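As you look at this complex, bear in mind that one protein chain is not there, while each of the others sits in place.
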Amino acid sequence: MSKNFVEFIIDGKKCMSEEGKYIIDAAKDNGVYIPTLCNIEGLKPKGACRICSVLVNGRPMTACTTPVTSGMEIENNIAQIEGIRKTIIEALFVEGNHFCPSCEKSGSCELQALAYKYKMLVPRFPFMFPIREVDASNPKLIKDHNRCILCKRCIRGIRDENDRSYFAFKKRGHEVEININHEMANKMTDRLARESMDICPVGALLIKESGFRTPIGQRKYDHLPIGSDIEK
Amino acid sequence: MSKPILATASLAGCFGCHMSLLDIDERILELIELVDFNKSPINDIKKFTRPCDIGLIEGGCCNNDNVHVLKDFRKHCKILVSVGECAIMGGLPALRNGLPVSDCLEEAYLNGPSTKDENPEGIMPNDVELPILLDKVYPCHEVVKMDYYLPGCPPDAELLWGALTALIKGNELELPYEVIKYD
Partner (left out) sequence: MNDPVINIIEKYNKDYTRLMDILIDVQDEAGCVNEDAVHKIADAIGISVVDVEQTLSFYHFFSSEPRGKYTVYLNNSAVAIMMGRDMIAGAFEQEAGCSFNSVTGDGLIGLFDTACIGMNDQEPAAIINNEIFPRLTTKKVRQIVKGMREGRPVEELRGNDFGDGANSHELVRSLVRNNIKRKGPVLEDGYKVGSVIREHLTNMSPREVIKTIKKSNIRGRGGAGFPTGMKWDFCRRAEGDQKYIFCNADEGEPGTFKDRVILTEAPGLIIEGMVIAAYAVGASEGLLYVRHEYKYLVKYLNKVMDEMRAGNLLGKNIAGIDGFDFDVRIQLGAGAYVCGEESALIESAEGKRGEPRDRPPFPVQKGYLEKPTVVNNVETLCLAVKILKNGAAWFRDQGTEDSTGTKILSVSGDCREAGVYEVTWGFTVNDVLKTVDAEQVQAVQVGGPSGALIGPDEFDRVLCYSDLSTGGSIMIFDENRDLLKDVVLNFMEFFIEESCGSCSTCRILPVLMKQKMEKILEGHGTEQDIKDIKEWARPLEHSRCGLGHTAANPILTSIKNLRNLYERKVKKDVEFDTGFDLHKAIREGSDAVGRIPIAH
């Protein structure tokens, strides 16, 4: 046993974890759910969505990129932080064009699930209704930029055997979009196309020729809030 | 004490939200005990005949007539509620947002598969009696002040029932996880 264990506190609850684990994972081990849209286990964290923001010893930090250290005091489920998270989710809703009723991912979409969790009835911001493209030129995948929340999961998670990118950011600021290497993506295996769809937290990457296999009403977040599997 | 007065309208919507209201099933009998209806497609009263307590709006605003009706509701109703995704965020009609209006009209009346051969003179509907399309479909709260929002496509009958009874009785609205849905 070479691993060091450290004690830390989340919202008053004493927790324990391996030293150096990211807060979000350490919290999970202790039955505490910290919401996120960009983080995914096994991928290098990116701190893009900022939803996992917590207060670490009073300072705002992202739980997906900050390793736990001994004696850390973390505030997660407090009004200030939950308010920030809800605001960010609402901002993401108005930034793109999220027409849930017509989306294949509805019910298993993580953005929507978080909006359900935070009981968003209407975003506080005016809708931007940006003009965004749907790219269906690839034989296996549809990329719908209307729904993309720019979490970089596909960029980080979908690579070829030489660690080359299928996806990357293009442009900057509010014009950022996901760019596909079409040459590579045209030769994508069915499995990798499926993985691309699954890694996307929203409905921005969809595989072609198959949809609505699981009826609306029976999907992942239709009955239980996101994070219920962690907070038992 | 007289009963609260309810009015409803469907703007740029599909009437699905009104249908969902009917999904409260036999409780519709309870509802008519609780409220009186004024302007509404449910009773076919076309014009407000008195001030109302609650107005339910389905659909967003896609033309000037929608704006007119919505403003009329705002004037007559103490409480105005956006019911369903279209009222809240434009919904499917708002898929046209971002496209020039002329592109939409040309697709519908000149180049669409069902009109291409039927409209050789290229006539656009421009009678003065017709409403004028807005530059985009507006969510209701971007046109007038709205007081409450009930999401869903359509909103679950339980959500509608719960919200209506809470409003009528002045109770706090409870929102269990399963009733808030956007699909």
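Order as written gives the chain letters A and B; numbering starts at 1 within each chain.
In this section, a contact is a pair of C-beta atoms (placed from the backbone, for glycine too) under 8 Å apart; a residue touches a chain by one contact, two chains touch by 3 or more.
What you are looking at is a predicted structure, and each value in this text was computed from that prediction instead of being measured.
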Omitted chain - touching chains that are shown: A, B
Option from A:N30, A:N77 or A:N181 whose C-beta touches the chain left out: A:N181
Contacts of chain A with the absent chain, listed as residue ranges: 45-51, 53, 60, 62, 65-67, 83-84, 87-88, 91-92, 94-95, 124-126, 128, 149-150, 152, 162, 164-176, 179-181, 183-184
Where the missing chain touches chain B, by residue: 63-64, 67-68, 100-102, 105, 124-126, 128, 132-136, 138, 141-145
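Going forward, only the chains that are shown with their structure count from here on.
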Complex contacts: residues of chain A adjacent to chain B: 93, 97-103, 106-107, 112, 115-116, 119-123, 126-127, 129-132, 216, 222-225
Residues of chain B that touch chain A when the two form their complex: 82, 85, 88-92, 94-95, 97-99, 136, 139, 141-142, 148-151, 153, 175, 177-178, 180-183
